[in-house]
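Note that this is a trimmed complex: some chains were dropped, and none of the rest were shifted.
Chain IDs A, B and C follow the sequence of writing; residue 1 opens each chain.
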């Protein structure tokens, strides 16, 4: 099993103090409780158990929390242990084939350190790191603000996801209102399934962020809680949009189905009109194609009329015109 | 980026004291805390960042609030900062093509001033301005009543929107009950989508107005809260109607779909009746159109009958009449 | 604008003391606070603004309440002002064409008087008046009991409405289970729309009655609150029935749709059976109707057979019987 890549970032008011990548787990040291600067340990990739145990020995991580890091299906959750605030957040990212995968970020927030573990492939938190390097806002606050910054990155990733879903839905809507085809059906299905996934992830997310926002001040400062409230508002917007999109997808399916029904109607009408016009005509041609012995004057006398052919043709014309008038009246034409 | 147009209105018990349009942001001055008159600064159009910063410097606006002014997808929200009550309200307006767009009004309510920012194209608040000029009710109260007046304008804009949606639904209902056509489907779809939009905007709106109504008296006076309660009642009526319309739209779709099914049934019945009548007849004409060698007396003897033709015609008549009786019994005719 | 007809009824323990119809608004006098008898002013029809202002001057009605009297779309509501309890209740009544219209009753309950305003055409409250004339129960209690009596009349009007809807649904159910026709669809649609209307009115009604039932004793006596509780129970039954009917209407639509589908199936089966039997037969007749030069012995030798005709007829019989067996096996017959 590959080890997770551990990177360390120590920063204070004046920006980055120390930065290391590819650290070994047993080299990590917990900061002194009185230290003014913040240590951010980030593990990219699912950590090996021995890595976590080494960290656990240093930082005193709770065994139940460690279990959650490895549990494949972990809901967003928040748990306050004695020494740390433990937070699990989920996010969705698309792989190359466009399929949605769930990524997991576990965060341990201590007095002046934060440990984040991201089991996904790419590094979400580079923008935060950049802001720290530029002595941006995170440097002015403690480790709790860092937690907010990471949560904010994850919530914002929801926006870009939604934007794409919104574009897909709009494109699909145009397609369906214009000319609903075969693949539209499968596309609606996929969007609905993705929305189910997004929804399953974001509802608990909201609760977690709400819990952070209402934190009793043990781990989060007042100012960070205010920022968290902003993050919560964004979270609510994401969920609003998910619900709105779900409804729009349902509407799309309804419209698709009624379009298919309507189209079937048109097809059937065409068939019925054709059949209703030609079957009587064919009956007439068949009638005068019978081989009755015309020696008897009562057998098919029309065949001997001088204008028999025109007579038949005009009967046919009458039939056709009559049918057309009938259809017009029934508004089928 | 164009600057927003800033207009200033200062009024007291005796009506307008000062009115200016096209003010520059750095010319704005905060009123003295003890001033008896109310200053209303209105920014029409999305303000440029430098305009907001200038205002922020004068009035001490909170940076998180400023962020929300620029955030494209802002939900209606209310946030109490130290110096101001910050309120965001949404409204829907139709553009020329009839499409619904969301407009955003951000309001900062201070002790004796109010700053409103409307990113939309048209000016919603002219009626309020007119009432102030006429030394109407707003003049008797403070800036908090002005907040109510603006909220009331926005809630009332919901009524006119609903009235139009209601008319559309009623027209559509008549169309569908009478003769459900091709475009009815797309119209239902659009109405449902618009209702989804309206709903997404109004539910948070209601919460905001409710929060204002239950304000703890820091920014809103008791009398304004009573008026706010009226505004809240109207807000609830809007939502009631939205929900009612949503259900009516769903009913419409169901009725449309069953009408399409029923119509298909009629078409298929017509086809089946025609086919069931003419196929046997055509079989008969085909039968006597066969070229069997009639030298053998066993081959198609009917062809030699003196009244063979009439015999065939009467067989056909029997078939047709029998079919018609059968269809009548099955209630297809 | 026509004036509303104002009628006055003053009653005490011993029944009616004074009764007047067609009173002018400015002739109304508020009772002394210590008076033992109850004054009931009833305005039938939408009052003219000047009438309300006259009343307002006498009884001190709150301007916001007056606004609600004129607001076309007023939800049932309850508002406690200083001098009065203001209650708005809605009811549905059918006009001659069977369409449902909303009627509005606004009630101002004071210490020993009650003002009721009914904007509808007919007089709902005659039964209450009759009971007062007969020195019935209302005479034993104060104006608060009168409020209960009026609310009770309105809630009971819901029962008769529901009874009719219930009968319609039952009739429709029999029609649909037996032979679902064309108009059944539109009838279901109308019932569903009416239920939407009834529901929109009754949910807020319930809240209002509940609020009256839980009144803090300022305007309603304990005994009246007990009666109000009975009224509330009835209100809940109305809503129960509305929800039940809504579900029954949905079930009806589902059943209707599946009946239409099933019927289409039957039609299509008939068509398919006819076509599947006759097309092969017609092919055979066509085959032996071809004009191949029979000088070549390989061309249509069957035509020269002595029993060719019977041979063809028996091939046809085999085809028909085979098809019938096939359909029987597929359970289409």
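In this section, a contact is a pair of C-beta atoms (placed from the backbone, for glycine too) under 8 Å apart; a residue touches a chain by one contact, two chains touch by 3 or more.
Nothing here was measured: the structure is a model prediction, and the numbers come from that model.
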- Of the identical subunits, 3 are placed here; the whole assembly in this file totals 5
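Going forward, only the chains that are shown with their structure count from here on.
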- Please categorise the chain-chain contact pattern as a line, ring, star, complete graph or other. line
- chain B onto chain C, rotation angle from CA fit, given as a multiple of 5 degrees: 70
- Query: Based on the averaged CA atom positions, which chain is farthest from chain A?
  - Reply: C
- Note on the structure: Given over half shared residue numbers means same and under half means different, the chain A/chain B interface is different
- Item | Chain centre separation in whole Å, for chain C relative to chain A (CA means) | 40
- Item | Rounded Å distance between chain A and chain B, as computed from the means of their C-alpha atoms | 25
- Task: Send over the residues of chain A in touch with two or more other chains.
- Result: 289
- Which residues, counting only chain B, touch chain A once they are in their complex? 64, 67, 73-75, 77, 79, 179, 182, 185-186, 188-189, 192-193, 196-197, 200, 204, 253, 256-257, 260-261, 263-264, 267-268, 270-271, 274-275, 278-279, 281-282, 285-286, 288-291, 294, 300, 302-310, 312
- Task: Spell out the residues on chain B that touch chain C in their complex, using ranges where they run on.
- Result: 159, 173, 177, 226-227, 229-230, 233, 236-237, 240-241, 243-244, 247-248, 251-252, 254-255, 257-259, 261-262, 264-265, 268-269, 271-272, 275-276, 279-280, 282-283, 286-287, 289-293, 296, 298-300, 331-332
